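Just dropping this structure here.
After this line comes subunit A, so read on.
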Amino acid sequence: MKEKKILFVVVVLFLSLTILTIPFSAGYAKSKNTKSIKIGVLLPLTGPYAMWGKMFQNSMELALDSVGWKVAGKKIELIIEDEGGEDVSMALEKAKKLVEANRVGLLLGPFYGGSALSVMPYTSSIPIVNVKWSQPGKNKNEIGNKYGFWVPTTYPDNTYPLGQYAYEEKGIRTVTTIGSDYDCAYEFVEGFTDAFKSKGGKVIQQQWAPLTEIDYTPYLSNLKMADAMVIGTLGPPAKLALFSQYDQLGLFKKMPIFISEVGTLPSPVMQEMGDKIIGVKGVEKFLTSLKNPEAQEFLKSYQAKYKSVPDDKASDAYSGMKVVLAALKATGGDTDPDTLKKALLNVKLNLPPGPFQFSEGRVGMVPLRVSEVQRVGGKLQWVPVKEYPGRPPYVETYP
Partner candidate 1 sequence: MITVKRLYRPAIFASYGPYMIGLAIFLIVPPFLPMYVQSIITKVAVFAIFAMSLDLIMGYTGLLSLGHAAFFGVGGYMAAILIKNFEITNFWIVAPISIVVAALFAAVLGLIALRVTGIYFLLVTFALSMLLASIALKWNYVNGIYGMAGIMRPDLGLAGFRLNHIKFYYFVFLILILCYFLMYRVVNSPFGHALRGIRESESRMRALGYNTWLYKYITFIIAGLFAGVGGVLFTYQSGVIAPQHLGVTVSTLAMLICIIGGIGTLWGPFVGALVIILLEYFSSINAPERWPLILGGVFVIAVMFLKGGIAFHLKKLWNKMFLNGSFKG
Partner candidate 2 sequence: MEALRAEKLSKDFGGVQAVRDISFQVQRGEHLAIIGPNGAGKTTLFSLLGGQITPTTGRVFFERKDITALAPHRRVHWGIARTFQIVNLFSGLTVLENIMLAFQGTKPSRFQLMRHAMSYGKLFVKVEKLLTTMGMWDRKDEFVHALSYGEQRKLEIALSLATEPKILLLDEPSCGLTGAESAEITGMINNLESDITVIFVAHDMDLVFGVAQRIIVLHYGEIIVEGTPDDIKNNTKVREIYMGYQGRAKR
């Protein structure tokens, strides 16, 4: 009989747990005070991109600390939800909850491309301003959303300067490319090759690996020798393994590497990888070695509060929040979509990567820096070698 009792208790506990959570969150919807500005945020706290979730949260909170969590006299309330990783429908459910229950004035995120595509139709139908620090692809129904803003530039524009640099400065004439089999990687490679081919360069091989790839050695041993190898972007499982496999096949001596995101090699990982990655070139907006005051101030305050080195994506989130705060200041805290949209469009601000402004197609314009891995004072660092000023995206956008 005793065992039956335990079972019964478990069942009752079980049901009460689920019933209990419903009113809790429903009641939550009742707190509608207009004094504070509510900002809803979708972050990848679980799933394959969980490493950036925490970093985004830190950077945003850092930006809010700098204004004391207040703008135009109103308190700012940050409501953070997990966008989940693989299940793109979860991001949409959370967006609905933020809009309908928490009555957020504007929505930040989600980060992962799939989640962004599934949330986009919902946010544009309400409408609600949706500022993102993930890079937009050329996909029309993403970049076509009238209330969508992207702090970083598009994928192809991000790697366009790298293609120019490779041809003009390094005298590279032929390249072979590798990337994961999804549109983010296609467009990163496309940006590089558009610039490279427009100068007269030749692409002799393109390889695409599944997103969940674990072992890149077969692709590397299948490489055709060219002046350089270009990496689009690789699925999370083993992107770092590619570099050590590249080294184990002795290819660093034969072919320099150009990568499209400096974020692929964050600083803790670089120290682990060691000297083999010296000379790898990449392109990014924010680098810890930048000299401008905003960059140094962001770096120092991030390291002081979180004891770790911020990377380019952290700077995107920090810049994103700074831009939003500037726009909210301009509108006196009013989050009406159209007024906020106008305010965002004429935000001009100096941010860690440099002077920032939105293009008419609502894509962020900041200077891009081609940089190289060098050992500076005993630590491996990304050192800028050439700066390209921010300019409107060459890819078609829809103002």
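Quick note on selection: all candidates are chains of the complex that A comes from, given by their letters.
Here is the rule we use: a contact is a pair of C-beta atoms (placed from the backbone, for glycine too) under 8 Å apart; a residue touches a chain by one contact, two chains touch by 3 or more; residues count from 1.
The shown structure was predicted, so the numbers you read here are calculated from the model rather than taken from an experiment.
K.L.:
For subunit A, which of the options 1 or 2 is its touching partner in this complex?
P.N.:
1
K.L.:
Flag every residue of subunit A that touches candidate 1 in the complex, lowest number first.
P.N.:
6-8, 10-11, 14-15, 17-18, 21-22, 24-26, 29, 43, 45-46, 53, 80-82, 84, 86-90, 92-94, 96-97, 99-101, 113-114, 117-118, 120-122, 141, 181-183, 210-211
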